[in-house]
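All protein chains but one are shown at their positions in the complex.
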Amino acid sequence: MKSNRDTVSFTFNGKPLTGYRGEPIAAALLAAGIRTLRKHEESGNPRGLYCAIGHCMECRLSVQGKGIVRSCLTPLEDGMTVLEGQQLANEITGRKLP
Amino acid sequence: MKPKLQQTDLIIVGAGPAGLSAATAAADNGLSVTVIDEFPEPGGRMLGQFHEEQGHWWVGKRIADELIEKNRAQGVSIRCGVSVYGMLKVDQLWEVSTSHGTWTAPRVLLATGAAEIPMPTCGWTLPGVMSIGAAQVMTNVHYVKPGKRGLIIGVNVLAMAIARELSVSGVMLAGIVLPPGGPLAGKAALPRNNLQVLMGLSHLAPSPILRFGGKIAYALGMAGIVSSLFPRRGIKLWDIPLKLRTAAVSINGTDRVESVTLADVNAKGEIIAGSEREEAVDFVALAGGLYPLAELASVAGCPFIYTPELGGHLPLHSERMQTPVEGLYVAGNITGVESALVAMAQGQLAAASICSDAGVLGEDGDRKVVEAIGEVQRVRASALIQFHPGIPEARRKIYRMWQQTYEAGV
Partner (left out) sequence: MKPSSLIICRCEEVTIEQLEQAYQTGSCTSRQLKMKTRASMGACQGRVCRQLVDAWVHDKDPDSPHDAELLSYRPPIRPITFGQLAKGEL
């Protein structure tokens, strides 16, 4: 059992939260009731955790100093600044939306 | 500056039941072994598995802990949080490229396990919809419940086993229902087919997962003959309503799952008009089954073979776990979807094969490999969790093909 786990502080989209050191960022966010981890780059549709073991890339978000990471595999550290994945401008994606 | 290469005798990709069993067996025979896995802790999917077996609980985490302890004592290097992104053979040595540098070894064992097949349903991109394995990992590995009340879409061994685990862990489930009909679900959307799947499983007595009580066995038995006799309200399996005459039509919500629209279906899996209703849930787990995760075998140039009984496309391999690519071996679910116990026996067999080929077993090599093959067969025959009834015959077919292709004339 994972007893005696340290509690650490981090922020998600500027909102202060706490979680356990070393647990995946996605687990800490789910425990805090946060399901939307990312907006689809083209459509902007909300996306959340899907496979939880690094296969699907759906939970990717941005961690200051690390860039875009899979939040289901990235351990939570004290003081992390986490931002949800953003919809990109159409000039960047270059694709016409229906 | 030229990057530092870290060299060992054997690199194992995947720290699950197959990889860890192979590592300890290979280290036992004197090989230096490095195990690489991208999950933050070793153990693979065993970490979240547990079930009742002959009156006691089989707890995967405990088996994993024992294997990890053995490996550490033998000096096996287990590197977690490291992602392998490619591999290439240069001058008789494999160069395995990872997020944390390059490892080299004359032999590589791929024990990368399986990946999930989804069960697509309208609205399945909403946050709160996840694969059944994700619900298991969140609950049993990270100790975070996937939601307050959920629904499982898809009826198969994996769904039933994980449903039981979730219920034991205190996660509330509104039920297990059929997927919507259509080309993606195929037979999985037919009530009768699902009953046959379940009846088949309950005949694998003493199946701990599906040891039905008298009333339930009767209901399933009757339903097996005439699926329309299956109670429309469903039956309770442990405390989870199993609804084989109900299908999910759509998953609803604006920015997260709020409800699922359910409807009654006839024996052909068609929606009965007017039977639609909404079930309030805050998460949905999709269960479409597993397939061998073999990307690295493909990158390494290994040919594939299509074997539906074992989960689809898998790397061609011999009964000794060798692939046609020299120095490349496979073990565990990458060779076909079976239980953790079979994967562990396959890991030991792969290690025997690797040690024999490396020449460290002397004249005992062949005998040890043959013994290990026997052990895999024994474990497979007594496996309590069988993913498909045709596994032994499908395996024989693969090995025959191997012999015809690579051992002809030898």
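Order of writing sets the chain letters: A and B. Residues in each chain are counted from 1.
Keep in mind that, in the parts below, contacts are C-beta pairs under 8 Å (C-beta built on N, C-alpha and C of every residue); 3 or more make two chains touch, one makes a residue touch a chain.
Values in this document were obtained by computation on a predicted structure and should not be read as measured data.
**Q** Please pick, from B:59, B:172 or B:299, the residue that touches the omitted chain in the full complex.
**A** In the complete complex, the chain left out is touched by residue B:299.
**Q** Looking at B:74, B:125 or B:377, which residue reaches the missing chain?
**A** B:125
**Q** Which residue among B:73, B:88, B:267 or B:280 touches the omitted chain?
**A** B:88
**Q** Footprint of the hidden chain on chain A, which residues?
**A** Here the touching residues of chain A are 40, 42-43, 45, 47, 50-51, 54-58, 60, 67-68, 70.
**Q** List every residue of chain B that touches the chain not included in the displayed model.
**A** Touch set of chain B with respect to the missing chain: 3, 38, 83-88, 95, 97-102, 115-118, 120-125, 180, 182-184, 186, 250, 288, 291, 293, 295-296, 298-299, 304, 306, 312-313.
Throughout what follows, only the chains that are shown with their structure count from here on.
**Q** Could you state the distance in Å from the CA-based centre of chain A to that of chain B?
**A** Each chain reduced to its C-alpha mean, chain A and chain B end up 26 Å apart.
**Q** Considering the complex alone, what residue numbers of chain A touch chain B?
**A** 2, 22-24, 27, 30-31, 35-37, 40, 45-56, 73, 75
**Q** Sort out for me which residues of chain B touch chain A in the complex.
**A** Interface residues on the chain B side: 38-40, 45, 81, 83, 115-116, 125-131, 133-134, 137-138, 142-144, 146, 255-256, 293.
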